[in-house]
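Omission of a single protein chain aside, the complex is shown with its protein chains in their original locations.
Our next item is chain A:
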Amino acid sequence: MLRLGNPRRRINIALMAMAVVLSLFAGRLVQLQGLNSKTFQAKAADQRVTPEVLPAKRGSITDVNGNELAVTADAREIYLDPKEVKETQRELIATTLSAELGKPKEGIAAKLAQVDKRYMVVARDVDPLVARKIMGMGFRGVGSKPTYRRLYPGGTLAGGLVGFVGDDGFGLEGLEQAYNKTLAGQDGQQSIEIGRGGERIPMTRSTRVAPVPGRDLRLTIDRYIQWAAYEAIAKQVKAVGARSGSVIVMDVKTGQILAMANAPEVDLRNWQATSAEDRGNKAAAEVFEPGSTNKVITAAAALEAGVVAPSTIFTVPDNIQCADKVLRDAHPHPTEQMTFAQILEESSNVGTIMAGTKITDQRLHNMFTAFGFGAKSGGSIPSEEAGLLPDWQDWSGSQRCTIMYGQGISVTALQMASVYQTIANGGVRLTPTIVAGTTDEKGHLVPAAPPKQTRVISELTARQLASMLEKAVAGADGTGGAAAIEGYRVAGKTGTAMRYDQKCGGYCGYTATFVGFTPAEAPRLMALAVIQDPKKDHYGGTIAAPVFQEVMTFALKTKKIPPTGSTSLLR
């Protein structure tokens, strides 16, 4: 027989043992949850908190009346979590997504097969309604994330000017690139806690930096004039088999560009389809030798210097010796008596040289510079080039003569447009403007700073030039007859230049130009049409002038500029 212990004592010992264990546990709990909780919170944050970028909404680009040329809309990114996708559902998911998103099924199936991956993007820029439909099917492992997509309602409308953004949301061309910082805004950042499967835990979001939406850009472009300009130049470029062409329409009194069209123009909705060289804004980027349109600057310099007047009579042969070269007029003619006005009207190279040689090279060069050659216009026009104006000391023997009629010097269409804006505006050059204003943080439009005004030539000279240019259109021997507009007085100048082409290493083909303004007596609008390398016909007066006529007629109507009587009386 065995003597048993006292049960009550045993129970008390057990009670004490339990009390000791529970006290130790309580101490451990205080250590875990009270004293060391920060350590564990940090570990928890390490594995659960994931930072996220909150994309800022890119500002829109509108025309002068607020019509959208580029706009940002909500979109969804559809992604896969291949690890989560059930193997039996792969086929179904690939088929469904392929049908809904228009992506090849093989590509989606390949992404689904990479089961060790957790995040595979199937499509960006997905319409929210489509994304909602897909998410509504409740596939495990298929997710959607809000993003933005850039829409260009105008397609080719001002394509080169507006430009486009790349996949990463940065502007790659045009205004999208030039004003990227303004348009892009500032991305925000937030963090959210996630479950082990990557799912977002509700109500754990903490926003650290809110996104700052981009500013809207309002252009001076009028979309109707822009459209007419594009239609006209595109039609003509096609008709004459030209390489390209550009049209600029500018408000004479404000320097605001109303249209800046190129042909071919990039279709912003599918910019990848356009070859890289045709994606840009040629009107400001392409540099070419201007030809006869340049003669007004030589004329301006001579008039300003007081060495000639419009009525000064020259005896003009059809060729002239300049340094080592004999330079000729476009068409042979017997030596004749011409006034300076007639020289410009008939666009005589020889006559222009005879007048131009009356002033010094430096003086001529200064006039080019004053009109804005050899430098960017100062109006922050996207992808603008400065052209090539050699210093007068470097002019070779015959170059000083050819420059007078626009060969051996390179400009952009925008620079040439600016010259005629200056003449039309009584000799005061206004910096060409493309941006009317940007919105502030509250969305109110802040107008851009007024353009810089520079007097280039005297008002008298400007008036004399305008009247001479009017004769170039309306005069009996004028080269620009095709630019005449019924009911309006048009002043303008044709240009037909030999085109320097790097591809053939010399002069191949022509550049046909017409530039002018209306109404001649009180100018409101100026327009320039340039056609590069036309195959059928090549004279500015016959292929560029009709484009000018068409665009200007439309612009006059759009801007509701009343007819002021026609110049037909002069004929």
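Note that a contact is a pair of C-beta atoms (placed from the backbone, for glycine too) under 8 Å apart; a residue touches a chain by one contact, two chains touch by 3 or more; residues count from 1.
In this text, contacts and distances are computed from a predicted model.
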Among "Fe-S oxidoreductase", "Probable peptidoglycan glycosyltransferase FtsW", "Dipeptide transport system substrate-binding protein" or "Electron transfer flavoprotein subunit alpha/FixB family protein", go ahead and choose the protein name stored in UniProt for the chain not displayed.
"Probable peptidoglycan glycosyltransferase FtsW"
Given A:Glu52, A:Asp125 or A:Glu193, the one touching the chain that is not displayed
A:Glu193
Take the complete complex as the reference. Which residues in chain A touch the chain that isn't displayed?
1-8, 10-12, 14-15, 18-19, 21-22, 24-26, 28-30, 32-34, 36-37, 39-41, 43-44, 47-48, 193-197, 199, 201, 203-204
